[in-house]
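Only a single protein chain was left out; the remaining protein chains are all shown in position.
The chains carry the letters A and B, assigned in the order they are written, with residues numbered from 1 in each.
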Amino acid sequence: MSKIHYREWGIPSPTYWGILIFLGLFIAAAGVSVLYMEHMGHWVTGMTNQIVWGTPHVFAVFLIVAASGALNVASIGSVFGKKVYKPLAPLSGLLAITLLVGGLLVLVLDLGRPDRLIVAMTTYNFKSIFAWNIYLYTGFMVIVATYLFTMMERKANVYTKPMGFLAFVWRLALTTGTGSIFGFLVARQAYDAAVMAPMFIVMSFSFGLAFYILMVMFMYNLDGRPVGDGLLNRLKNLLGVFVAGVLYFTLAYHLTNLYVTENHGVEAFILLNGGVYTTVFWMGEVIIGGLLPLAIIFHPGLSQSRCWIAAACLLVLLGGLSKVFVIIIGGQAFPMSIFPGMTIVEGSVFDAVNGQPFSYAPSLPEVLLGLGGIAMAIAATLVGVRMLKFLPVSLADEAVDPHYSAKP
Amino acid sequence: MTSTLHRLVKVVSLALLVGLGATAIAETDAPAGKAVEGSAKANALKSCVRPTDWMRRNHMELIEHQRDLTVRQGVRVQKDSLANCIDCHARHDDKGQPVPVTAKGEFCQGCHGFVAAKPSCFQCHSTVPSSADTAQR
Partner (left out) sequence: MSKSKGQTDMDRRTFMGLTVGAAATLVAPGVFLHSIAQAGDREQPVTDKVRWGMLVDTSKCANGCSACVDACKTENGLSNHGRPATDPTWIRKVKVRDNFTGRETNLPLMCQHCEFPPCVDVCPTGASFKRADGIVMVDRHVCIGCRYCMMACPYKARSFIHEDIEIKPTNAPRGKGCVESCNLCVHRLDNGQAMTACAEACAKAGHNALVFGDLKDPNSPVSQALKQLPSRQIRADLQLSTGVRYSGI
């Protein structure tokens, strides 16, 4: 194994700018959507006083969770000392930052008063996990940026390992914080579960890695740089383990709930009779996001095809969005128990009369805002790799794998 | 109705103009001077709740200080309350209807328009005296 060389992303300028303009359209559409929503007020969205968090939050949480997971590749290299992952580390750090920026933008631009962001940055209630998250998110960006510096500046290389360790611990805290946003909601039956925090951590491993593999394949393919089969094989096997992990936590979460009588209602809603939420749970979360990718990843034939690996990653991401959708919106659509043992037979729109779930239909501006967040994350990544030396010239197995031996 | 874009532009202009604006108010009393004339209660009074010069520069300190006391602790000293500002400084038109203090050329808008700093108070607070806003409902 020779020394790793990094070089800027060298695709032709027209292609590069074409991609940026394409992504820019999504970002512009998101911008227009935000101005529209903030000017008119949130009534133009699908969000109401019953479903208070909608599609923007699905995208935002998805991106934030994926961000911390994207750092995993770097952590495996620095913290766990796997040499083959080290060349992958700078991109991992970059992607972690850009995904987080994309997610936070969506989250912040959906606020009722985005113009008061300065208030959120200066006034804190430290009993709120949200307030902690503001520190966790900004701290994450600073730490990962420093971590990137120690990787990319030769003189600072000695600090890579401790910084990598700090970043690893911090990302665990960050995802714990994100999961706890839901875990700490005592009133709602779908939340209020400590398992949310570790489940979000495994979700982040899975979504982040899927995003990472897709970006590597996309960027290397376009630039004509090699990616070794051995390396890709490692990454997709790791993804398989994470996908299985998410399924395991999903199973644990629902089985625990099923044991507790008071939670039978919410379980029936998600698993059996919740309409769109039940469909998205089984089709999106379990099949598209879990079983199908697992089948592809561990299929002896399909798993050797790069197209199928990319498809598996895409499925994991779609399944991830589905999972966050079921958690956030399904969790609110289920009528929380205000009068245990009683049924509300008459009430206002705030009340689930006769147990009817609350309805939610995503509006176009919300979806555009969410997609804009993803476009923003990708665009920032592409600009980053274009300007700075994030990408190894070659990810061929003989270049990166210390244990590589040419097959006989 | 102000769009977020407008608001953002205003915030930026505020940052740029706040120094300039302060100087402007200190050197010319034209905008505010016109606005207190006429049918506003303030017109009949010798000075505001503090000396006029002091008020021109520091009224926001008073309002913001009492804002937190009022919301958090229920202190509603009439004298320094925003409601009192509006009560005293709102003009009435020929028909005796109160004119919002944020209307063009009126007490708040006069200066704030001049320095391009939109007061955020009135996103939530009434721009007419309390006696009038109950009648509006």
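One rule holds in what follows: a contact is a pair of C-beta atoms (placed from the backbone, for glycine too) under 8 Å apart; a residue touches a chain by one contact, two chains touch by 3 or more.
What you are looking at is a predicted structure, and each value in this text was computed from that prediction instead of being measured.
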From A:188, A:234 or A:254, residue that would touch the chain that is not displayed: A:188
Among A:25, A:52 or A:283, the residue in touch with the chain that has been omitted: A:52
Residue touching the undisplayed chain, where the options are A:4, A:120, A:271 or A:287: A:120
Contact with the hidden chain (one of A:15, A:128, A:157 or A:273): A:128
Positions on chain A contacted by the hidden chain, ascending: 38, 40-43, 48-50, 52-53, 111-114, 116-117, 119-120, 123-125, 127-131, 133-134, 181, 184-188, 332, 336-351
Chain B residues touching the omitted chain (full complex): 1, 67-69, 71-78, 83, 86, 122-127, 129-130, 133-134, 136-137
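Going forward, only the chains that are shown with their structure count from here on.
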Distance between chain centroids, defined by C-alpha means - chain A, chain B (Å): 46
